[in-house]
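Certain chains of the assembly are absent from this excerpt, and the rest are unmoved.
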Amino acid sequence: MQIELLDQIRTQNPIVFNISNFVTVQDVANGINSIGASPIMSEEIDESEEMVAISSAVALNLGAFTTPQVAHIKRVGQLANQYKKPLIIDPVAVGAIKFRLDVAEQLLSDFQVDVIRGNAGEIAALAGIDWQAKGIDAGQGSGDLETIAKACAIKRNCVVILSGPTDVITDGTKVAKVKNGTPLFQLHVGSGDMLTSIVGAFAAVSDNYFEAAKAACAVFAVTGQLVAEELGGELPGTFSMKLMDKLHLVTRAQIEEKLREA
Amino acid sequence: MQIELLDQIRTQNPIVFNISNFVTVQDVANGINSIGASPIMSEEIDESEEMVAISSAVALNLGAFTTPQVAHIKRVGQLANQYKKPLIIDPVAVGAIKFRLDVAEQLLSDFQVDVIRGNAGEIAALAGIDWQAKGIDAGQGSGDLETIAKACAIKRNCVVILSGPTDVITDGTKVAKVKNGTPLFQLHVGSGDMLTSIVGAFAAVSDNYFEAAKAACAVFAVTGQLVAEELGGELPGTFSMKLMDKLHLVTRAQIEEKLREA
């Protein structure tokens, strides 16, 4: 596990350009900043090319787009491909809302993504596998998570992160699992959105997106777990604040000591 | 007072669909999540019907709409009526801005709301009673708050929550008052928006919207009061963080012990 990528983020301070979800955008910007990268957001198509050009990674969040914004997302995705910037996508609620799945399918044919990050319901939907998602939550299904993640990765020709109590990371062939984390992530809206953009920060400092995705999941999950262990209670507000603190302070050694992979 | 509705929210985790105010949306999403419901937000009219269909309540916040969004709000309100989902509206600043009052009046004729929640200035404006509102704040007036709330409830044929140091809840005939709370709510922007969506969570688990509104006000006001009492100072930042913690942890017994109704 290349946890040293965390140190590279802090040394290089890469710019991560985000098409963001207005619900969680402030937290996402602060999460990127705390870990050592530099966030930039935009909703204006006419500055897309400049934004992509100055960035080291691009993260597209489908959590709250409007139809006019789809053209913007498409343009940014195509620019990321053209400028060879790593491109991460978070397909929020595509498991629950058919409209979002249709838009996501179209976008995934308009450009090539490097990493998809979602919960089981979202990844299953993009893999074309039946699953009972519930709104923005993962929902329940009987499928094997590793099978679902691999099917999505093969179908979309990219790295897939299926987030959950155990994160499954796969490029369609290799599979890694991160067993760290805390249920408190579910108690704070936007934890997943934050991880997606943090994957962008890791992909900005490594050409191997499978390794970048693994390291991002490991750092984020262990950091949350460390916060939860110090918290001693189910305190979603305090958790979200201390998560920002710890993303800034956590060290490679702390991550490596706690990491439980498979 | 049916404080047991709090436990039902936590058991059923109802989805509350919000047309939200971009100023406070992250706090509102986290407040819904902390109390045990599941938030979903959207600004896209083409997913309105799916969003309403999967939701158990709909909350419309008029705090920062643009003219194109009015068509979206109208559509969502009409869908909520059609799908028989409880519909809550928060008429932010209609007491201070005539443009917002005109839009709110039109919307209230386009669909039937179940609960209106606002401060004295906002409720007076919707009741057609003179009042000196000040921006997003309640402002001052000489009218009797109970009379204003009842007039609004009768005129709009719905339950009205007039928020303030004492919350007045009425269906036009019956009147309940919740005397709990803390001045710290005024020191955090979006406390009212959060309550509006939490009323949605309570209405999602009860067909009696007067009782749901009462219970929501009681739980929110007592929770804030408990946080303030533990805080020991006017700390608006710490208050907002610990409010998220306490919304998750507060118990029916704690609410019932502190509740001061009239």
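Note that the chains take the letters A and B in the order they are written out, and that residue 1 is the start of every chain.
Keep this in mind: contacts are C-beta pairs under 8 Å (C-beta built on N, C-alpha and C of every residue); 3 or more make two chains touch, one makes a residue touch a chain.
Keep in mind it's a predicted model, so treat the numbers as computed, not measured.
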Identical protein chains in the complete assembly, only 2 of which are shown: 3
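Everything that follows uses one rule, which is that only the chains that are shown with their structure count from here on.
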Rigid-body rotation angle, subunit B and subunit A, from Cα fit (steps of 5°): 120
Computed distance of Cα centres, subunit B from subunit A, in Å: 32
Touching residues on subunit B, where the partner in the complex is subunit A: 15, 20, 22, 25-26, 29-30, 33-34, 38-44, 46-47, 50-51, 54-55, 240-245, 248-249
Subunit A - residues contacting subunit B, complex: 22-27, 64-67, 93, 96-100, 134-137, 187-190, 233-238, 240-241
